[in-house]
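Note that this complex is displayed minus one protein chain, with the remaining chains in position.
And then chain A:
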Amino acid sequence: MLKVTDLHTHHGYLHVLNGINFELSEGELLAIVGSNGAGKSTLLGTLAGVYRPSSGSIEYKGKDITKQNVQKMVSSGICLVPERRQIFSSLSVKDNLMLGAYHRYRRDHKKVHDEYEEVLELFPRLKTMLNRPGGLLSGGEQQMLAIGRGLMANPKVLMLDEPSLGLAPLIVKDIMQILRKLCDERGATIILVEQNVKAALKVADRGCVLAHGQIVISGTSQELLNDPKVQEAYFGKMEAAKV
């Protein structure tokens, strides 16, 4: 569905993405993990059209979309839920959700309203606070709102940048389960960027470890969870690595 080949992105003089290659199949949940500054957010930003890649290609359903801007990416069905949720704090929960369908509201507003009801079914908690300003929601509720807003774009590929950031472990678990449910029950295709490696790999089908702008390890989630290098780097299991 999505094929990324030799992708390079610069921020000024800084070479952030240094030859990224991966493929994503329909209905798959791919976790991209890595430490701070590895280039995870830049990778999602580049895929979403926020940053222009210096070279390489992004193919979506066989079509080259490398040079598309954000608006066209969203229209194509590639949608980013940005880091730190970025809720429109002064707008109501309803307006936040409706803004997710901004690019297609005029075209098919009836369908948008149907999908709005579907999103509320998925996040019943939001249903009770539709008129509340987004800024007054708790961290977990804001994250649900951010994911709901992303779903309102009717994405074919949903990309989430660190949805667990600043959330309590129980809420992280809920969020991860919702993502898994989206893939299993709705056939959603998700790229999940996370620093919470364990939580991400537990729900993902496959995973990639990003370091210094390159994918250094990739495989199924189980392979990564059992990989001594991953255990050493992210779970602090030095002994496991030696064994």
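What we mean here is this: a contact is a pair of C-beta atoms (placed from the backbone, for glycine too) under 8 Å apart; a residue touches a chain by one contact, two chains touch by 3 or more; residues count from 1.
In the analysis below, contacts and distances are computed from a predicted model.
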From the options "Fe-S cluster assembly protein SufD", "Phosphoribosylformylglycinamidine synthase subunit PurS", "Acyl-CoA reductase" or "Branched-chain amino acid ABC transporter permease", the chain left out of the display has the UniProt protein name "Branched-chain amino acid ABC transporter permease"
Residue in contact with the excluded chain [from A:V4, A:L80 or A:L210]:
A:L80
Which candidate, A:P53, A:G100, A:P163 or A:G207, sits in contact with the chain we can't see?
A:G100
Residues of chain A in contact with the chain not shown:
48, 50, 70-71, 74-75, 79-82, 86-91, 95, 98-100, 102-103, 105-106, 134, 146, 149, 153
